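Below is one structure; the comments refer to it alone.
Missing here: one protein chain of the complex. Every other protein chain is in place.
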Amino acid sequence: MLVAFIQRAIVQGIPLLFGSTGEIITEKSGNLNLGTAGVMYVGGISGVIGAFLYEGSVETVNPVLAVIIPILSCILGSLVMGLIYSFLTVTLRANQNVTGLALTTFGVGVGNFFGGSLIKLTESDLPSITLTQTSNCFKATLPFADKLGWFGDIFLSYSFLAYVAIAIALLAAFYFNRTRSGLSLRAVGENPATADAAGISVSKYKYLSTCVGSIIAGFGGLYYVMDYACGIWSNDAFGDRGWLAIALVIFAIWRPNVSIIGSIVFGGLLIIHNYIPGLSFSGQEILKMTPYVVTIIVLIIISMRQKRENQPPASLGLSYFREER
Amino acid sequence: MSKQHKEIHEPLFHIAKREALPFWLSWLIRIGAVAAALVACAAVTVLLTGENPIQVYATMIDGAIGTERRIWSLLQNTAMLLCISLAVTPAFKMKFWNIGAEGQVLMGGMATAACMILFGDKLSSPLLMIVMIVTSVLAGAVWSFIPAFFKANWNTNETLFTLMMNYIAMQIVSFFTYMWSVPKGSGQIGVINANTQAGWIPALGGKAYLLNIIIVAVLTAVMYIYLKYSKHGYEISVVGESENTARYIGINVKKVIMRTVLLSGALCGIAGLLLVSGTDHTITRNTVAGRGFTAIMVSWLAKFNPVYMILTSFLIVFLQKGATEISTIFGLNDSFSEIITGIIIFFIIGSEFFVNYTIKFREKEANK
Partner (left out) sequence: MGTQAAIELRNITKTFGSVIANKDVSLTVNRGEILSVLGENGSGKTTLMNMISGIYFPDHGQIFIDGKEVVIRSPRDAFDYKIGMIHQHFKLVDVFSAAENIVLGLEEEGKFNVKQSAEKIRKISEQYGFDLDPKKKIYEMSVSEKQTVEIIKVLYRGADILILDEPTAVLTPQETQKLFAILRRMRDDGKAIIIITHKMQEVLSLSNRVAVLRKGEYIGTVETKDTSEAQLTEMMVGQKIDLNIERTEPKDPQARLEVKDISCVNREGIKLLDNVSFTARSGEILGIAGIAGSGQRELLESIAGLQHLNQGEILYHNPKTGKTDNLRDKTPIQIRDLGVRLSFVPEDRLGMGLVGNMDIVDNMMLRSYRRGKSAFLERKKPKDLARKIIEELNVVTPGENTPVRRLSGGNVQKVLVGREIASSPTVLMAAYPVRGLDINSSYMIYNLLNRQKESGVAVIFVGEDLDVLLELCDSIMVISSGRISGIVDARTATKEEIGLLMTKNSGGEGNE
């Protein structure tokens, strides 16, 4: 049962990991994108649209195309969201909080709108779209995973996107700490005037990190639909995972490698109620608040301890204008 | 000597901060942005439906104010959004980024619902109403006080803190909706006191929402006066503009932060009361329906001025209602209105750039 629990926790955690890694990359540039929830919706629905169109246009799906097409459409969708946010906050220097919230409204709207429209197109009785064929391609796992007992179950039983999530998180950690451009990105988020004076293009880094971050967060939506939900899109099913991803950023104190563990912890907290026998429905709801409570506790602790390395990027939430006097 | 290397391209333009624009011009820019947004929205609609744009606008207007019932619904929704916007404004003016209105309103609503359920048949109407007001105000205030306390003492990031508080509030509401669900186990409370109407805000002159609207109108005036003419309002502005100055003249910054955020939370509690007792007569985790977030945009777009907020909240509700109508008439999904709201806000926040900055083109200099 413990193995099954860990396995489910990881599956629950992967969308959060995508979301939080994307958000960390964005926040490292000083952009607090509260639109991540919307971005993840758009990432999910874009993948669904891609898959839907592809499944509808061919007799039998080609497994490679069935994976690539949704991924590309997911990238495209999230990229547009990232661009909207960057254009407004970086080029037009709009307030980040307001822009992010508007982006969430917009993104959730887009997700549910196209989701609803596709559901209508399928003329099915259920309020959902089912893309089993595509999902099967996404869910392909290593053939020998189930032969290795608990080890296989915990480490090898996931689809490729899960490993991609972990790889991206590790890569991001490496990028921040071991590369020149990662250093520049952190400088932009900490002190854009300094970065600017050092010849780093603040706007370019803000745009790039926000867009790349959005794409990664968008994958979270894609993973959720194609893998976790077995290719079934229903409106609002994604829920508050986008906000949970932002919570995870704090929990991981802006470190993508910590966020791998964090995502599993959060995933576990999300489902632990299923593993506690005799829990009432209302009790379950109380348990579901734990990730948020834990995040608040982390937030309070880091602000009390004042350790410089654990603080949010210093210019988080502020827009930069060079000639400001 | 090398002369005139004209292959070096000079930057064509650069961005500079503008001198303050005359009042009318900055509003012209904003109105222009709304107009442009409307065009963009119509374009999107036309693209999706193939209808002609005039028809689209007509449908929109019809959806918002087509019947008396719709007008009431429009006013009621505007009032609710305005109420929450008023609530978040003092904190925002102080640069306390409280994005937890959603949770604070929900807690206020929860307290109201709890009173209605627990005391609905025990207390007399006026007494029940007083208990409801007190508990909802307290619930909202407590919910905002927690992040404010940590902000004031340890400078804990309030944006992220209040955000988390929203979801805790939702879980608490979920908890109670299971506990008190009717029928048991359904996870829904249903209309509370449907028969006795105990704890319902009474209809005035047969108009169910009239009292709600009047209350919000009064709140708007009070908030305007509070911010502009009271000593508290003045202190809020000083703290928001510069904490250093506040310290210099001896304002107790901690105290002002806590007091103001408490006020914000308390007002959110009232909004929750109006939602549960005056409108829905039930509670679910989605009772606030994102208004807590929309209110932030309303308040910000209005430059934290309660009078302008009447306009901005009306505009947003009007568009939402209109867009909902479009989606029913043309067979689109309900979420269409969220897309429209998103687009409009993008345009308006984008337009602030043109109010605050100007693009200077480099003059061509005659090279000798």
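Order of writing sets the labels: A and B. Residues in every chain begin at 1.
By definition in this document, a residue touches a chain if its C-beta (ideal position, glycine included) is under 8 Å from a C-beta of that chain, and two chains touch if they have at least 3 such contacts.
Fair warning: this is a prediction, and the values are worked out from it, not measured in the lab.
Student: Tell me which of B:252, B:305 or B:356 is the one touching the absent chain.
Tutor: B:252
Student: For review purposes, identify every residue of chain B that touches the missing chain, sorted by number.
Tutor: On the chain B side, contact with the omitted chain comes from 1-2, 4-5, 8-11, 14, 17, 19-20, 229-234, 237-238, 241-242, 244-245, 247-250, 252, 360, 363, 365.
Student: Can you list where chain A touches the absent chain?
Tutor: These residues of chain A touch the chain that is not shown: 178-180, 183-184, 186-187, 190-191, 193-201, 308-309, 311, 314, 322-323, 325.
As a working rule, only the chains that are shown with their structure count from here on.
Student: In whole angstrom, what separates the CA-based centres of chain A and chain B?
Tutor: Computed value for the inter-centroid distance: 26 Å.
Student: Using the touch definition from the top, list the residues of chain B that touch chain A in their complex.
Tutor: Of all residues in chain B, those touching chain A are 15-17, 97, 99, 150, 154-157, 159-161, 163-168, 170-172, 174-176, 178-179, 185, 187, 290, 293-294, 296-297, 300-301, 331-339, 341-343, 345-346, 349-350, 352-353, 356-357.
Student: Once bound in the complex, which stretches of chain A touch chain B?
Tutor: It comes out as residues 32, 34, 84, 87-88, 91-95, 97-99, 101-117, 120, 235, 240, 243-244, 246-247, 250, 280-283, 285-286, 288-289, 292-293, 295-296, 299-300, 303-304, 312, 317, 321, 323-325.
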